[in-house]
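One protein chain omitted, others in place.
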Amino acid sequence: MNNNSIINWIEFGNLSIPNILLSKYASLNMNEEELVMILQIFSFQQKGHTFPTPSQLAEIMSLNDQKCMEVIRQLLKKGLIEIVEQKDERNLRSEAYSLSPLWIKLIESTEEKQPSVELTNPIPSIIEQNEE
Amino acid sequence: MNNNSIINWIEFGNLSIPNILLSKYASLNMNEEELVMILQIFSFQQKGHTFPTPSQLAEIMSLNDQKCMEVIRQLLKKGLIEIVEQKDERNLRSEAYSLSPLWIKLIESTEEKQPSVELTNPIPSIIEQNEE
Amino acid sequence: MNNNSIINWIEFGNLSIPNILLSKYASLNMNEEELVMILQIFSFQQKGHTFPTPSQLAEIMSLNDQKCMEVIRQLLKKGLIEIVEQKDERNLRSEAYSLSPLWIKLIESTEEKQPSVELTNPIPSIIEQNEE
Partner (left out) sequence: MNNNSIINWIEFGNLSIPNILLSKYASLNMNEEELVMILQIFSFQQKGHTFPTPSQLAEIMSLNDQKCMEVIRQLLKKGLIEIVEQKDERNLRSEAYSLSPLWIKLIESTEEKQPSVELTNPIPSIIEQNEE
């Protein structure tokens, strides 16, 4: 292993996935294949590619094209993703996967769990003491 | 450089910071020292440490304790952070920095910029064709 | 949806996963269940919990305890994870999952793909011009 391989590693970058997605997907009735499909679509989206084909997805998954399409259909039927129409700068229309329904379900699933915090005075004593 | 150092690198992990924070802090009237202070507080928060002291912050910044306190005071005065009271499981009270005011300002700053998308039918033709 | 739920969302944080893992797991002969198991173990690790039990994993996956154990056994047999012994500050021994074998395989898989870059002079003209 050499420096270049590590530099490459760093420059390929990371995908930030919400901790809530990892800990709640099962309670939203998703299985592991559906979760990974979501991650792949999200990853394409972050790179500006909003409508990957089943075969582009199959290339980086352990599933074949047919199975990828099936998983996408399941996600659409469960109301976790949807297909929307986009217009680009030149007013050209194209289709895009939207993960909004999933994000909304996940945000709603956190609504019960608000930690009880109370606002204290804005400039606390520890900091005020040092002001003269 | 050896394998161990790269493994360490990966296991130290990453902090995910919202792209919006990086591109909008200046328009919220923050300077670079204030931004890095926010990142450090957020990083402590993610590790479960909600009220780092000025000297803990000074240890990992180029600023001394006094200057750290001053930057925190500026952030409090600008209404970007606040100090809240928390109760833990055993009902003990403690203070914590809250970044909520900053997050709310940042979310509001994105409200003008919604891409116009329209929902098309949920099961698109390209996928339907393959169902039999 | 209210402010609190979004603040909660942000504070739950994100897990940063290497893009290389998402695009190469299938070529390392992993399936989607194995990938998600890796992500869950990595997520526990980032929170300082290095040896989650099968039933802790089953709680946040679509798999039951038995199936979780089976997936972990597959990952051990494939040489993608290993179990190591750790000593903490008080010299107490405990077991931990190590993802090092996986990270090493992934780093090696990037070694062919180095972009060819050449170093130019360190202070480029565009910047030098502005110095007087």
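Note that the chains are named A, B and C in the order they appear, and that numbering of residues resets to 1 at the start of each chain.
We take it that a contact is a pair of C-beta atoms (placed from the backbone, for glycine too) under 8 Å apart; a residue touches a chain by one contact, two chains touch by 3 or more.
Predicted model only: the values in this text are computed from it and were never measured.
The chain that is not drawn here is touched, among residues B:Ser23, B:Thr53, B:Gln66 or B:Ser94, by B:Ser23. Within the complete assembly, residues 1-2, 4-6, 8-9, 12-20, 22-26, 30-33, 35-36, 39-40, 43, 60-63, 104, 106-108, 110-111, 113-114 of chain B touch the chain that is not shown. Mapped onto chain A, the interface with the missing chain covers residues 3, 6-7, 10-11, 13-16, 18, 45-46, 99-100, 103-104, 107. Counting over the whole complex, chain C has residues 1-3, 6, 9, 14, 16, 54, 66, 69, 72-73, 76-77, 82-87, 95-96, 98, 115-124, 127, 130-131 touching the chain that is not drawn.
One rule holds for everything that comes next: only the chains that are shown with their structure count from here on.
Rounded to whole angstrom, the centroid-to-centroid distance between chain A and chain B, based on C-alpha atoms, equals 17 Å. With centres taken as mean Cα positions, chain C sits 21 Å from chain B. Shared interface positions of chain B, defined as residues touching 2 or more other chains, are 3, 6, 14, 16.
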